[in-house]
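As you look at this complex, bear in mind that one protein chain is not there, while each of the others sits in place.
Each chain carries a letter (A and B) given by its place in the written order, and its residues are counted from 1.
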Amino acid sequence: MAILGFEITGYQIAFVVLAGITLGSAALVVLMPNIMRAALFLGLTLLGVAGLYVLMNAAFLAAVQVMIYVGAVTTMIILAIFLSHRLMQVGFAQAIHNPVFAFAAAGVMFIFLFITVANSLWVRDICAPGPANTDVGVHAVANALLQPYVFPFELASVVLLVALVGAVVIAKEDRPGEP
Amino acid sequence: MQIDTAQLTALAIEIAKILAAAVCILVFILLVVLYVVLKLRWVIARIQSRLGPNRTGPWGVLQTVADAIKLFQKEDIIPRGADRWLFTIAPAIVFIPAYVVYVVIPFGKGLTVRPLDVGVVYVTAISSISIIGIITAGWASNNKWSLLGAFRAASQLIAFEVPVILAMCIPVLLSGSLNLDVIVQKQAGSIRDWNLFNAFPMCQIACLMLLIAGLAEANTTPFDLMEAESELVAGFNTEYSGMKFALFFLAEFAEAFTLSALLVTLFLGGYNPPVHFLGGGLTGYWFSLVSLVWFLVKCWLVVVLILWIRSTFPRVRIDQLMNLSWKGLVPVGLANLLVTGAYVGLWVAR
Partner (left out) sequence: MSPETLQKKFLKGLTEQFPDILGKLREYVPGQLIAVLSRDELPKVTKYAVNQLGARFVITVATDQRDKTGDFGISYILAFDEEKQFLVLHSNLPADDPRIESVTPDVPAANWAEREAYDMVGIVPEGHPDPRRLVLPDDFPAGIHPLRKEYEYNTRFPSEPQNAPPRMPPPEGSTVVPLGPFYPTLEEPAYFRLFLDGERVVGSDYRGFYNHRAVEKLGDSELNYNQVPFVAQQICGICGQVHSCAYVEAVERACEIETPMRAKYIRTILLELERIHSHLLWVGLAGHIIAFDTVLMQLWRIREPVMWLMERVTGNRKHYSSNLVGGVRFDITLEAAEDIRRVLDKVEEEFKAVVDAVLIDTSLMARLKDVGILTEENARALGAVGPTARGSNVAIDCRVDHPYAAYDQLDVQKQVQDGCDCWARTLVRLYEVFESIRLVRKALDQMPGGPIMAKIDGSLPADRIGLCSVEAARGESHHYVRTGDNNRPYRWRLRAPTYPNLQAVGCMIQGVNLADVPICIGSYDPCFSCTERVETLDVNTNEIRVYTREELQELSRRKTLG
């Protein structure tokens, strides 16, 4: 099917829809005045990213994305919202206290990402639609994680462990009266 | 603009297939929930020396149908001060994951809607989304009991997701695949080939862990802390009525059935018959039919077990529940995973 001279495939339609959902909800995360709704839109953004992974035939990555980012991280963020505002207090709001600083930080982040993306070596065919063969994908991911990338993988887990222990220590110190 | 008819027809057929599968699953879930709720009442009544439903229809089988009709007629209330938008969308966030999980469940030979290669990960990933719906429901209700229920839900579901995944890793390691269909096919043969009766004691521990943690995930007594009526009025769904409540209700029982389907698939040989001469020799459509029957029979047995557990334990307290997961199931699960990995790597793979 062709529109305005461009060849449009189902793959492209799906990409446009998913990318639209991802970007649109990402924008809403920033713009929503209600922080609880913003957190829910963050969940939708992450779900959209998972959809993009599916389009790239990375089903395993997509499933893990949903499990970790949508199931766990978003829930943690919502819990953090509950806990940082006093429990039961309904009037959540998010405010930008310093717009100049916020724009500057966002701009730096954008420039960094842009340079990274522009300088990356993209393998074109990897995102082309094709017959799914993700079982190989799972094995490939497993081999990659435990052979060439075993050091960063283990380093990441050590960092997480340190964060976990640190969180416990901080939480313990919060109540001086208790042992 | 050019239109390729063949391509369009193929697309239309594909969409029609997806819709048909979606409707089939939905009808199946409805029937299962109607039956499970009825069975729940019968089992509990028997354990409590009562009769249970026996008036509506023959043997009372229409009781839950009548209840469902009543439920749909109820007034749909949105409390003052609630976040209307989130309040309305929350039941859908809870129900849709419970519904789409059924896509990968092998009901019989060739009767899986989409035999995904990442089936096991898919199931856990999709189920984890419903937590967000429950929290949203509790928060949007603008009710302290609901919020407390939501709070408990978040901590409980996250706590038990870990042991569920750890338990599901064991059969995955043994079969070397994340695809639920492949896991079932590896257990083909007779009852001795089922995972439950192999790899002693790793599989048995994993099965028990999946049962306990799955009960907590599915929010059934003795782990129904997020809607504990005697503690939290009704927990996160206190303010819900009518169709919205029905969706929560459907999701809860659909999840309970998912749990039994997973237990059957991962440990009890899936749709395979227990002995060869009871359908093992059949092929083609006949085997699909027989395997579907075996799958449902096994699921029925597990559902009865779950209902039995439900009526013979008091509800645990939230701190006891957390201890059970973090201090009990998670360490055991990790050790189990290590031992199984060593067993598979050093013994089976050679």
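Keep this in mind: a contact is a pair of C-beta atoms (placed from the backbone, for glycine too) under 8 Å apart; a residue touches a chain by one contact, two chains touch by 3 or more.
Quick caveat, the model's predicted, so the values are computed rather than measured.
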{"item": "Residue among B:54, B:288 or B:311 touching the omitted chain", "value": "B:311"}
{"item": "Absent-chain contact - pick from B:21, B:44, B:89 or B:301", "value": "B:44"}
{"item": "Residue of B:148, B:167, B:263 or B:290 in touch with the missing chain, whole complex considered", "value": "B:148"}
{"item": "Residue among B:181, B:224, B:239 or B:252 touching the omitted chain", "value": "B:224"}
{"item": "Touch list for chain B against the chain that is not drawn", "value": "44, 47-50, 144-145, 148, 221-222, 224-225, 228-231, 233, 311-320"}
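The rule is short, and it goes like this: only the chains that are shown with their structure count from here on.
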{"item": "Chain B-facing residues of chain A, complex", "value": "1-3, 10, 34, 36-37, 40, 43, 47, 59-60, 63-67, 70-72, 74-76, 78-79, 82, 87-88, 90, 132, 134-135, 137-138"}
{"item": "Contact footprint of chain A on chain B as seen in their complex", "value": "1-4, 7, 11, 81, 83, 85-86, 116-118, 121-122, 124-129, 131-132, 135-136, 139, 142, 144, 147, 151, 154-155, 157-158, 161, 177-179"}
